[in-house]
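Apart from one protein chain that is not included, each protein chain of the complex appears where it belongs.
Showing subunit A:
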Amino acid sequence: MTRHDPTVSGSTGTTTHASAPAEDALVGGPRRGRVRRSGAPLPLLLPALVGLAFLLLPLIALLVRTPWHSLPTQLASTEVWQALRLSLVSATAATAVSMVLGVPLAWLLARTDFPGRGLVRALVTLPLVLPPVVGGVALLLALGRNGVVGRWLDAWFGITLPFTTAGVVLAEAFVAMPFLVISVEGTLRAADPRYEEAAATLGASRFTAFRRITLPLIAPGIAAGAVLAWARALGEFGATITFAGNFPGRTQTMPLAVYLALQNDPAAAIALSLVLLAVSIAVLAGLRDRWITAS
């Protein structure tokens, strides 16, 4: 929660907000003066170490088996760059779609009260737990050429979504948007709604208050949600291959390229995986203040 509160970021404890000292202590607490009892008990230490090894071993294996000498040639291939470019572009587009639609949705869930809100919330989070392949099938049934909505899109506007780059973006947005909505909704709930009331007494309509007050206040939460959504979109496989297929240059994203390469050219698959690993580490590094040190 503290990480979403813009009033505390960078505060030196001299702020006038009543909550600041407490938040400050929360952030600073683990770092200073905590008494540590030495020696973790074995029943906890052992599984912890096994778990750590389990998480790290595959990554180490990836690095160990990387054909470093042929790596430059592998990465120089047009197909790699095509897939990487497509992945970055479509993940970014999917994140943009998620933000444009997801932030208002999060606001609706956090700030208004309507019958069946709990149900709507559950439905929004469904893609989080739904197997992505099922999501892809569902997307086909909705937006496919013969889909519930897709047939009209085709008949009226000549728009076909499946097996296009736009389809990739949709499939990725479908699985990634819930991450953003949940993150932004949490930030909104933690943000003091009385700022919006203060804005109202000053003459701001609800939309103006949202745009000029709430949005800047929850910006850190939106950023965190966007990164989560982007990472999820970048790794998206099941819904994409089901809904958009696997056409190099058009719908073949990095995860799809990796999977395909593994069938006939394992060295290429390793090289591609390495690129994705590098991207992930870069994202993590970008978030280190937020998630690694602040927790």
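Observations on the model:
Following the convention adopted for this analysis, a contact is a pair of C-beta atoms (placed from the backbone, for glycine too) under 8 Å apart; a residue touches a chain by one contact, two chains touch by 3 or more; residues count from 1.
The criterion applied here is as follows: contacts and distances are computed from a predicted model.
In the listed set "Rhodanese domain-containing protein", "ABC transporter ATP-binding protein", "Molybdopterin-dependent oxidoreductase" or "Tryptophan synthase alpha chain", the entry agreeing with the UniProt name of the missing subunit chain is "ABC transporter ATP-binding protein". Touching the missing chain, out of A:Pro58, A:Pro104, A:Pro131 or A:Pro216, is residue A:Pro216. Residues touching the missing chain, restricted to subunit A, are 6-7, 11, 14-18, 192, 194-195, 197-205, 208, 212-213, 216-217 (touch as defined at the top).
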